[in-house]
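Below is one structure. I have some questions about it.
Taken from a larger complex, these chains appear in their original positions, while the remainder are omitted.
Going in written order, the chains are labelled A and B, and every chain counts its residues from 1.
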Amino acid sequence: MRHLLAALIVMIAAMVSAGNSRAGDPCLACHEKETPAIVQFWKNSAHFQKQVTCVACHGSDIEANHRRTATVDASRCGTCHAKALTDHKQSKHGISLKAGRGCTRNQTVSEEQQKSCALCHKPGSAKPLVDVECAMFLAQSPEMQRQGCSACHLVETRCDTCHTRHGTDLGAARDPGTCSTCHMGPDHPQAEAWETSRHGVLFKQAGRAAAPSCTTCHMQAGSHNVSKGISSGVPNEEQGRKQEERAFMLSICSQCHTKAFSTRSLADADRIEEQTAALVDEAKQIIQGLQKDGLLSPSPAERRDHPLFGKTFVIGPHMLYEDLSLVESLFFKMKMFYALTAYKGAFHQNPDYAHWFGNAPLKLTLSEIKSQAALLRQVDRLGKRIDNLGSTTKAEQGEFEDIKKKMRILNEKRLKGEISETEYQGKKNKLLNEKVQ
Amino acid sequence: MRHLLAALIVMIAAMVSAGNSRAGDPCLACHEKETPAIVQFWKNSAHFQKQVTCVACHGSDIEANHRRTATVDASRCGTCHAKALTDHKQSKHGISLKAGRGCTRNQTVSEEQQKSCALCHKPGSAKPLVDVECAMFLAQSPEMQRQGCSACHLVETRCDTCHTRHGTDLGAARDPGTCSTCHMGPDHPQAEAWETSRHGVLFKQAGRAAAPSCTTCHMQAGSHNVSKGISSGVPNEEQGRKQEERAFMLSICSQCHTKAFSTRSLADADRIEEQTAALVDEAKQIIQGLQKDGLLSPSPAERRDHPLFGKTFVIGPHMLYEDLSLVESLFFKMKMFYALTAYKGAFHQNPDYAHWFGNAPLKLTLSEIKSQAALLRQVDRLGKRIDNLGSTTKAEQGEFEDIKKKMRILNEKRLKGEISETEYQGKKNKLLNEKVQ
């Protein structure tokens, strides 16, 4: 009901604007001069055709727009594109990213940052539109947060992460390149893996009829629930849902492959995911052992505070990549880069990503961690052996010094005539006896 | 003669099928419903035009096909494509890969795997169609073997490694992307090197007339002997063949370049290949030295058995990437990644692959190996010095304890009255004399 009402308001706003003639939008007089390319993108768009004007999306509060405290988020797009928003919210894109700008919670807000508050907050509200619980994000500079993290992770609230801002070209939105701008890189090279797989190569040669692209498998029939068909992240307890997602994905594979072939291919990737997880876990145990024995340098106590857990040692989901010891740095790469590359490579049918970019460095790095852990323990044992040697020598030396001191006192007494030569000789022999007994 | 006969049988089978009308193939009734895309690919193919039906390739044993114990290997394709098969067998693709599934020789065969036996064995035969002598392959899980290794390395017996399964689009087969699905990645980035070289860029801009792609140089006139013109792997003893291959390649380069320019470019790449080999060998010597002195952790004895050589230390062609020490892991990357990238980058005229992706990490990693080897030796020397110190101290302490013990016995005798005070004093002085002499 609320959606209908909102949609109605937008439509009325659009009609009012259009009533002023299309070109009569209050923004155009200036913006045709100030930002002509933006206006031109819009004029080429379906929005223009359907008389969706500037104010329809940006609202009519010109002041707020110029102060950049008004923004166009997913809920605004959803007033017209309700089905897409509902699907989006059911996907990893829309539900569980828990990433975005941490401005109001964990940092002092600079004037520069305040201008951007509207990207995350409804005006006047301290509650962010997006909860930020990503330690890795919180450990970065505001500039890296914006350019490195939020550029992708604001997808929860920002439709223009995939869609161009003022154009409405669906071809562009569906283009695998669009997905690739985020789904690439060492942490999840889906783009690279698909692009150089038989699927990607055939798609490039002959388009959608010849082979699947991202949307073929992950946005069937234009659904914005991009997580549909992915059983990988579903907890083992939810076997029903796991099977349901797999069945959906197999129905897509089966459009070109036999079900037997597809079933085995995806089952192979499942096993590879489990195998990589086991290798990561093996490395984790080794590092936890080193940490327990105080062999990590810097020690957790010597590190800057973890944004969520302070001085606690973190090697789980909220692990940072700052202030690590060498073995932890290697572990980070295993967990965040190579393991993901190996199994996502397998799920995207790319032998090089599964094996050479994934499995090989994963196992090589596990070897490096083990070997370096052995060196750390070897060096530690040397230190302990020196401690033992040192303490033995020190104890002996202490005893020795003690006797020397007593002998000096005895000699002084003799020299002062306080004891006779015979007394001195007797006491001296007694002292020497004690020393060797 | 046998080939002719086989070809005849296939032709007759094809004609018989065609006699039942094209659509009359026994498979189609079901498969048009079950796997419509596959049928459609075939219907768009030259095979369909020439009445090469399902049974022509898959045989008429429907049971075997449904059990997946019948398979279409290179020899089947060769019954019609005899020249292509002969060329293929003379190339590295067809002769010497020695890779594939190791199911029947080195592992217990699971039910899952048995279903795939036909991919490697003729029914009833224990001898694999492909010999498996690749230790790296044998050390992987069956899933990684399938998804990571065999996807490329079955090219020996499987034409569909390059050709699509049910289509016959030669444009697709010749597309550089098709070669790239295997000839990419850290172990041999020919695809990446070519693609971002002037050749690759010009080819992308203006096609085959403007610049060479993979097939221009490596499959001249459609030859399936992809090794023709490559002198790099030819043993130094076979100078005649080496020169012959080079002359062939120069004849291709000379279609666009002066012979002088091409000769020097390829000679440069030859030298770079030699130089990288020398750097790899330098690293190998260092590691063999460490191994001889027992400084690798884990030691070869502590590792899982090598699939071919058991507990023997392997750093040659059959080196694994499991259970390595840190310096060996670095060596593996030098040998398998950076050296190959440097000289294959040079052969494909790509400065960034020759230098920044190849030469620079190759030399950096050699430095890392040397530096880490120095650290291992330094730590080892510390251990030996402590051994020496410990043994000195221990010897002295032993002597000391011995005298103390004798003194205690002497004192007991005195206290028991077994020896006189004078006797005691004499023996005691004798003991003390012994200690300091």
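As a convention for this text, a contact is a pair of C-beta atoms (placed from the backbone, for glycine too) under 8 Å apart; a residue touches a chain by one contact, two chains touch by 3 or more.
Keep in mind that what you see is a predicted model, and the values were worked out from it rather than measured.
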| item | value |
| --- | --- |
| Homomeric assembly size (copies in this file), of which only 2 appear in place | 3 |
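Just so it is clear, only the chains that are shown with their structure count from here on.
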| item | value |
| --- | --- |
| Computed distance of Cα centres, subunit B from subunit A, in Å | 32 |
| In the complex, subunit B residues that touch subunit A | 34-38, 68, 112, 140-141, 143-144, 146-149, 151-152, 164, 169, 171-172, 175, 177-178, 180-182, 184-187, 191, 297-298, 321-329, 332-333, 375-376, 379, 382-383, 386, 389-390, 393, 397, 400, 403-404, 407-408, 411, 425, 428, 431-432, 435 |
| In the complex with subunit B, residue positions of subunit A that touch it | 196-198, 200-202, 204-206, 210, 254-258, 260, 264-265, 267-269, 271-272, 275, 345-346, 349-360, 363-365, 367-368, 370-372, 374-375, 378-379, 382, 385-386, 389, 392-393, 429, 432-433, 436-437 |
